[in-house]
Structure formats: structure tokens, C-alpha cells
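Omission of a single protein chain aside, the complex is shown with its protein chains in their original locations.
Just so it is clear, A and B label the chains in written order, and each chain counts residues from 1 on its own.
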Amino acid sequence: MKKTHFSEWGIESPRYWGILAVLGAIIAIAGVAVFYMEHSGHWVTGMTNQVVWGLPHVFAIFLIVAASGALNVASIGTAFDKKVYQPLGRLSALLAIALLAGGLAVLVLDLGQPGRLLIAMTHYNFKSIFAWNIYLYTGFFAIVAAYIWFMMDHRMKAWYKPTGIFAFVWRLLLTTGTGSIFGFLVARQGYDAAILAPMFVIMSFAYGLAAYLLVLMFVFKVDGREIGGVLLRRMKNLLGVFVAAVLYFTLVYHLANLYGTENHAYEAFILRDGGIYTLLFWGGWVLVGCLIPLGIIYHPGMGATRGGIIAASTLVILGGLATVYVIVIGGQVFPMAMFPGKTIVASGFFDGVNGQPMLYSPSLPEILLGVGGVAVVLLLTFIGIRMLRFLPTTLSDEVADPHYSKS
Amino acid sequence: MSKVKHQGRREFLKTSAAAAAVTVAPGVMLHTLSAEAAPRTEAVTDKVRWGMLIDANKCADGCNDCVSACDKENGLDLVDMPEGADQGLWERQRPRWIRQVKLKDNLSGKITNLPMMCQHCEMPPCVDVCPTGASFRRADGIVMVDRHTCIGCRYCMMACPYKARSFIHAEVAEKLTHAPRGKGCVESCNLCVHRLDNGDTTTACQDACKHQAIVFGDLSDPESAVSQALKNYPSVQIRADLKLNTGVRYSNI
Partner (left out) sequence: MTRKSVIMFLAASVVGLLFSLTSVQAGEAVEGTAKADKLEQCVEPTAVMRRNHFEFIKHQRDLTVHNGIRSNKHSLSGCVDCHARKDASGKAVPVNAEGQFCSGCHDYAAVSLDCFSCHRTVPGEK
């Protein structure tokens, strides 16, 4: 295994600026959407007093979850001493920061009072998992920034491993915190489950790695850099394990719910009668997000090809969005069980009359805001790799594979 | 000095509660009392805990009096639909503090009517989850939102087991002096806190209920009408399994 050299993203200027311009335009459109929503009020969105968190939260939570997962690649190199992953660490940490920034931007811009962000920074309620998350997020930025520094600066080598381990522990806490936003909600049947926290952690492994693979393959491809088959194979196998774990947690979550009669109505809603939510669960979460990617990854032919890996990663991300949608929106549209043993036959506030779910359809500005968040992630990442040496000059087997032997 | 004052207040509450218990038309009776009441000068304490008992048997099918009284009292009727909004969507976005709910028992088919609002929990989930502490429980048991520090994240709405809260989805042109309201904050029933702070002892919904289904008062005072009623009749908390110790109780559900 040779020493890895790093260099800035070297694509020609017009192309680089062209990519930036496209992303900038998407962000500008999202900005207009945000201004429109904030200026008018949330009545221009599909969100209501029943479905209080909508599509922006789906995007925000997906990106935040993926952020901590994207750091995994670096953690495997540092915390678990897998040398083959170490050259991948810098981009992994950068992408983690970018994903978190994009997710938080979406989350913050959807607040009813985004101008009062300072209050969120100065008034804390320490019983709120949300308030802890503010620390977990800002801490993540600081720790991962230091981590990148220690990866890049050889004088700080002594700090590299401890910081990497610390960052790994922190990212586990962070995703546990994100999952607990829902897991700690006793009010709603779809939430109030401790398993949501570890499930979010495993989801983050899968989504973060899928996002990392796509970004890595794209920036290497357009820059003419080489990624060896060995490394890709290892990562896609890892993705397979993570996706299988997501499927396993999904199974346990629903089996646990199915066992208790109290949750049968909720399970019937998600698994059978929920219309779009049932479709998104089986079609998005299970099929697109788990089964098809698993099929591709472990298919002897397709799994070995770059196209197969790109397809699997893309599907994991699309399925992941569907997963978060089912959790966030599906959990809210299902009527709250306020009166066990009774059916609400009339209500002045949409309490789920005759068990009917709440209505929600995302509006265009919400979609634009979410997509804008994704554009922010890519913009930050591309600027980062252009400015500093994040990318290994090559990841060919000869360089990356410790067991490489010329044959 | 403060002790004397406190006692005076306590006495006042007792007499007014007793008056409420005997009067036939509580609204009329109690408004005469409020004429002599003055705004509060000392901080509320936990010696009082406001709460109510709602008798679902007395709550009449099709009656909406408490809802319209609440809307009027708290300026909710001044919240206009924004121009260009979709009527159906807006109905789900407009704020409501109290609502009528009609239930049918799955086994017997028995119909029950009751008003639902913030249950003023002793352990409110909305207060637990609020990141800034804007959602808070006042010493006298009223759960409310300090909209000066509310950032509009709606996590409290996710956490409330009673769906009691509303987010203000649009600019509000006209508001009442005692009921400020603005786009982007969350709010909910505050037991007509402006009335209580000005020495009044009833809520608008209670006054409006001609069936006297609502008894409101101090749960900490064993002599109050509401405490007596709770002592003498069986009652339940909605979602008692959550052990939130609600300030609003129901009988005959």
C-alpha cells in the first residue's frame, strides 16, 4: 500500500462554476420559497394544526440522519483502524458537516419565527431533547471540523485518533438524539418507542454511506480519478449490511407493535389501509429502500458494477426519504388514541372522525425548500473539495488496498 | 402583610365558588362579582391550582356555545382566512382552543358529547419538549405559551396527547388587548388567564354553558365547587395512562 496523496478537485473552471451556478440557482429558488412561506405564514404550505411537521422536516431529518452516517466512513478508518478507509476520511467528514448544515438550514427556515433563532441559543429547557440536539449539532460541527484539521495536519497526528473516536461516539449520540425526538413522544402511537433511537442510528449508517458513495463516485468520475474495485466492493458490501440492518429493525419495530393489541389500528393503517402511507411503506421503505438495493448489491453480476452500486445507493436514498416520510407524516396523520374503546363520530377540530386519517399534501414551496437543502449540501461539499485537499489523488487498488499484489 | 392579603384572596375565592355553586345562571351572577375585583399585584403561587370538571352527561348534542364563547373571548373569531387560501385547508389551519367532540362507544353505541381543550397537566409533555422553555406551566397550574420566546417549532404540538394546540398560520389583522396573537407562534387554552388575573373566577366556556356542564375553580381548595364535585362524583382523566395529572377532568364519559 502506497502513501496517499491528496489534492484539490481539479475539474476545469467552467465546469466547476457551472455546477456551482446550477446549485446556486436551486438554492435561490428555495430562498424565494422560504421568503414566500415566511412572509405569508404557514397557510401557504400543506401543514396544518393536525400535521404540524411536513415535507421540510422529512428532508431536514433525512439530511441530519445521513450527516452522522456519512461520518462513518472516516470513523471506520480511525476508530476501527481499518487502514483502507483512512484515505476516505477527509471527504467523509466534509460531507457529514455539509449534510448537517443543509438539514439544519431546512429545519430552521421552516420555523414559525426563524428570526428568533437567537432565543433558541440563549433560552434552554434542559428536559427538551430538542434543546440537547442544539448542543449535539453545534458540537458535531466543532468536533468534525477539528477532526478534519487533525486529519490534514501531520503536526496534530497525536490527536487524530482520540478525536476520531470522540467524533464517532458523538455521532452515535447525535442520531440517538434525532431518533429520540420521535421516540420520546408518548402522545402518538407511531412514536413512543425506544427502538426508534437505534433504528435511526442504523438508518443513518445506510443513508450516510449511500450519500457518500454517490458523491465520491461523482467527484472522482468528473475529475478523472480512479477508484479501485476492492474499495468499492468493500463499501457496497458494507452498504448491504446496513440496509439489511434497517430491514431488520423495521421488522422488529412492526412485530413489537403487532404483538400489542393497542397498536393494531396503527399497524393496520401503515401496513394495509393507509393509502399513500401504505404504498410508501411497502413500495418506498421496504422495496425501493431495502429489498431492491439488497438484490443489486448481492447480485453476483450487478453488484460488481459501478452502475449497480450507483443504482443501489440512489435507491437507498429514495427509499430513505420514503422511510422518513412514513415515520414523520404517517405518525401524525394517524388519529391519536384519546378515547380507547370509543369512536369519534364528530369533532370540531379534525380528531380523526370515524378513524379517518388527517390530510396532508405537501405544497410546492415545501418541496423547493427541501430540495434547496440538498443543493446546500452539494454546494458546500463541492466548494470544500475545490478549496482544500480533501480528495485522494487516486483510490486505485494499488494505492488503497493493503493486500494488493500485482498479479 | 402578605399573609393577610393572601387570606383575603382565599376568602374571596371561597365565597365566589360558593356563589357559583348555588347560582342558577352562573354567568350573570359571577360578572357582578368581577366588578369589585382588581388586577393581581402579587405573583401567582402554587397555593391555587386552577382546574375544571366537565360533566359529559350535561353536555348537549349539537350545542356549540362554549366554542363560540371561547372564540369571542379570546379573539379567535377575529382570525380571518387569508385571501386566496383554500377553504378546506384553512379550516384545518385556523386556531381553536376548545372543540366539541362526539363519541360513540364501540360496544354499546352510547353517544357522549364533550368539549376538549388543553387539559392543563401537572406534568405537561408540551413543557417537557419545548426547546426554549416558552411552553410553561404557571405556578397556579395554567399551562400556556410565552409567545415572546416561542420560535414556532411546533414540537409541543407533536407532543401534546390531546391535540390541544394551534399554530398561527397567517398574519392576524385584529387582536384583542388581552389576547395578543401573531403569525408563527403556538397557542392554546389558558383558562381565560386574563380573567383570573383581573380577579374574575370564571372562564368564558363555563359562563356560556347553559347546561352547566363545566365547573371551574381551585382544585387546591377542598371547599371549592370543583373540588366538592370531584369528591362527590366519579371522574376520569383523558389518557390517564400517561399519568399527567390533568387539571381538566371529566365525568360520565
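One rule holds in what follows: a contact is a pair of C-beta atoms (placed from the backbone, for glycine too) under 8 Å apart; a residue touches a chain by one contact, two chains touch by 3 or more.
In this text, all values refer to a predicted model and were calculated from it rather than measured experimentally.
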item	value
Left-out chain, listing which of the shown chains it touches	B
Options B:H120, B:R154, B:R181 or B:R249, residue touching the unrepresented chain	B:R181
Chain B, residues in touch with the chain not shown (by the definition above)	38-44, 136, 138-140, 144, 146-148, 172, 174-178, 180-183, 185, 193-194, 196-198
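Throughout what follows, only the chains that are shown with their structure count from here on.
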item	value
Touching residues on chain A, where the partner in the complex is chain B	38, 40-43, 46-50, 52-53, 111-114, 116-117, 119-120, 123-125, 127-131, 134, 181, 184-188, 332, 336, 338-339, 341-351, 358-359
Footprint of chain A on chain B - complex, ascending	64, 67, 82, 85, 89-96, 99-107, 111-112, 116, 125, 127-134, 149-155, 157-163, 165-171, 183-186, 238-239, 242, 253
